[in-house]
Every structure is written in structure tokens, then in C-alpha cells.
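All protein chains but one are shown in place.
Let's look at chain A:
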């Protein structure tokens, strides 16, 4: 029995698991209040990412484009950035934060975005907007490097780099959530509130799940403020939940401002949530209260109803963002399930050193593959070749594999546009552990009934 860790052996991508870096930077940018990013490139790099985000969250977010056309591609397009910044600032008086997010086209033509920001500071901001707080932040996210995951990581780091400012030591901690849903942020804040710990949440996106108000006044936006970002330098410590989405920012804060960093684990499942709370306790000295003991007990009570009878030995394939996939795989093992295939959608030098992957390789007693630089065809090919699966976990783009091979699928991660409201529910914390176990079970139950596969078991349990 082995756990193989390997790269996909085709060079091309059939049905990608990820999109490219600028999308990650855009998702990070909408978490900041009074922020509208400008994506420096062709218009599709923004239009489709806005669509993707709105498909997932069923909300609209504002992100601008520098609208590079043919002339810009030939002669350089920095004038488009200059114009974009001015137009944006004129028309959106509340905007204070403007990341300039590069793309493949503008990185290839070599536009000096850092240079034009210096120029804009002197010639535009100081002259035309002297009394207005405006931050122009270069974010280099060429699409031919990394993936949306690294784009998110780069953007969080660069925001923190730009804003963090030494001031009075604060009792807060920095909580860098990684690429999560509003439901996750809500659960994380709940856990911290139970421990009476205050946090700078990067990014505070609970407000993405916004209402339709009678007067039509509601808009969806992130709620992390400039003050929150500045204060990251003064925190007691940083907890970055995800190694690949926010880990870089945590490391940078440690190096630059001596803010101790704890990176990971992603608090998916009971065990990783326990570790998260232990890390918070160690960092702040606040005890874990009885209320969380009770909550944990409710989760474990629910899970106990499911594990031995229904989830044990179920064979699972999981794909998506690496921290999510690895967290889910670890949790599945605690649930007596068998994660047999993990697909990571990019090639990241860090994977080889990831302690979670090493631990899986050392301890898993069933046959398992972890494929990086993977695409969804890797999953399909294996099913075609006879891989037996009881469950797939991943985002909506893999829906056809599930349908074609009649393997039930639990939507998790980003994007989950083909199911209603999933962004509202957490996968992290004890509530997330309960939700995951119950949804996995219910997904399998529906499939049993649909296929008349021992569905009578459910008559009595």
C-alpha cells in the first residue's frame, strides 16, 4: 500500500481545476473596504472573473479594467493605467485602495506598473487629490506563473506589505483566512469570540452574503479596513490558516515586524479545529471555554452517528485549492473514509515539502495518489480505467465527471455555482465539521436511493 505523490504526465490541461493568478488577486481585493482594483490587461481578465465570483456568491462586485486594446499591446499601455486611476477616483469618491493587478499581456509587454504608480503619486494624487487618502498598490500576477491560489497569496502579502505600520502593540491577533466563504469567516469569528479574542480578519468577507433591503440600499463589499491592515504590524501574532493562501503574508509580517506566525493547519475537521484553538490559546493566553467544549461535543455526537455505519471505507476523490483538499483528506481519514485521489491544480514547489503530504505518505495504509499540476481529466481518466469511488468532493467545474460516471459529488470550495447557497455554510470549525460529515452522508444517501443501492438501510438508523 502506497501513497504516491506525482505530477500529471500530460503537458496540457483538459478541464482545468484553477484559473490564473489575476483572479486570485481580484478575489482578495474585494475583501477590502473602499477598494476597487484595476486589472491591467484585456477586458476579459476582469469581465469573466467578475462573472465567476458572481456565479459563486450570487452577488456583484466592482473591479475595473485598464482596457488594454491593440495599440496598448504594441506601444505599451501605461497611459491606460494612468487614465484608469483618474477615472476611477473621480467617479468613486469613497475609494481609497486601488491595487493595480497585472496580467500576462502587460507583464509580457513589460509595462512598468511600479514606475507609473510613483508617477501617479506625484503627478496625479498629490496634485488633483491632495486631501484624499489613496493607496495605489502594484500587484504582479502574470497568468503564466502559479495559479489563482498563488495570485491570492501574492495579493494578501502585497496588501499587508503596503499597509502594515508599527504603532502601539495591540492585543489582537491577525487571522489570515485564505480563500474561504462568508460562512467560514462567520464560523471563525464565532470561535474567536467564544475565546474572547479580537482579530484583524484578512479578509472580513462575511458581508459578501448581503441582504436585499427594502430601500434597495444594500451592496456587497468586503469589510477589512485600512486601519485593520495597518494594525497587522502590531498584533500579538498571526495565524494564517492556509499555507498557500496567506502564508506568504504571515511570513512577511514575522520577518518585517517580528509578529510571530503560525501557518496552518486549515481548521477542517475536529482535529484541525482543536489545533487551531490550541494555537489561539498559546498565542493569546485565553483559555478554551466550556461553550466550545460543548459545541465540539455536539459535532462529535453528530459525526458519531455517521462514521462507522455510513462513512467508513468510503472511497473519495478530492480536488481544488491545496489547503482545502489536504484539510478535507485529513478529516476524511478521521471519519474512517479512504481518500484515494487528491488533485492539486497547479505546480507549486512547496508541495514536496508540505508536512501534510509527507504525513499522508508515511501513514496512509490504503492505495492513494496525490497528483499535482492536475486537471479534471486526471479524475475522469482514472474513472474510465476502473477507479472505484463512492464520493467526489470539489467545485462545480467538475460536475460533468460526477454526472457521467454516476459518482455522487459534494460541492465544496470555489466556485460552487451549480448548488444554492453553499457559500453561506462553513467547512471550517466544529460547525464546518458537522456540515461536511452530514452533507457527505446525505449526498451518499440520495445516491443510494437513486441507484437502489441498499437504500433500505436508511429505513432504520
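One rule holds for everything that comes next: a contact is a pair of C-beta atoms (placed from the backbone, for glycine too) under 8 Å apart; a residue touches a chain by one contact, two chains touch by 3 or more; residues count from 1.
Note that in this section contacts and distances are computed from a predicted model.
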Look at the options "Nitrogenase protein alpha chain", "Succinate dehydrogenase iron-sulfur subunit", "Phosphate transport system permease protein PstA" or "Sigma-70 family RNA polymerase sigma factor" and return the one that UniProt uses as the protein name of the missing chain. "Nitrogenase protein alpha chain"
With the missing chain put back, one of A:29, A:66 or A:266 would touch it. Which one? A:66
Where A:7, A:218 or A:282 are the choices, the one touching the absent chain is A:218
By the contact criterion defined above, which parts of chain A meet the unshown chain? Give residue numbers in ascending order. 10-16, 18-23, 36, 38, 41-45, 47-52, 54-55, 58-60, 62-70, 72-73, 80-81, 83-88, 90-92, 103-105, 108-109, 142-145, 147-148, 210, 212, 214-216, 218-220, 377, 381, 396-397, 400, 404
